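Missing here: one protein chain of the complex. Every other protein chain is in place.
Let's look at chain A:
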Amino acid sequence: MTATLAANSVPRLARGVRLRHDEARGQWVLLAPERVLNPDPVAVEILKKVDGARSIGLIVDELAAAFTVERQTIATDVDAFLAGLAEKGLIEVTSPLVGDAAS
């Protein structure tokens, strides 16, 4: 797994994508054009920090502080998750992709 997003880049949800808590079903949902996605609990924790202000590095730092998981593991997960969302156009990242995933 190669890193694909720079740690100093800043992600934000694309216009037309919204994260909200769905009271009726008791879960978090990511709403996009004609789609309702059900992020898992880890994804929700990451998404809550995608606010157009925090950098990816900061998001990883905060998650590492909040959970007893090794920072490197978190960094890898966050990167893979956000790169996937960026590819689908669900988030926008301020600085361009660096390197390329060996996918």
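Going forward, a residue touches a chain if its C-beta (ideal position, glycine included) is under 8 Å from a C-beta of that chain, and two chains touch if they have at least 3 such contacts; residues count from 1.
Throughout what follows, contacts and distances are computed from a predicted model.
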Per UniProt record, name of the chain withheld from view ["PqqA peptide cyclase", "Trigger factor", "tRNA threonylcarbamoyladenosine biosynthesis protein TsaB" or "3-isopropylmalate dehydratase small subunit"]: "PqqA peptide cyclase"
Hidden partner chain, residues of chain A it touches: 14-16, 18, 20, 22-25, 29, 31, 33-34, 36, 87-89
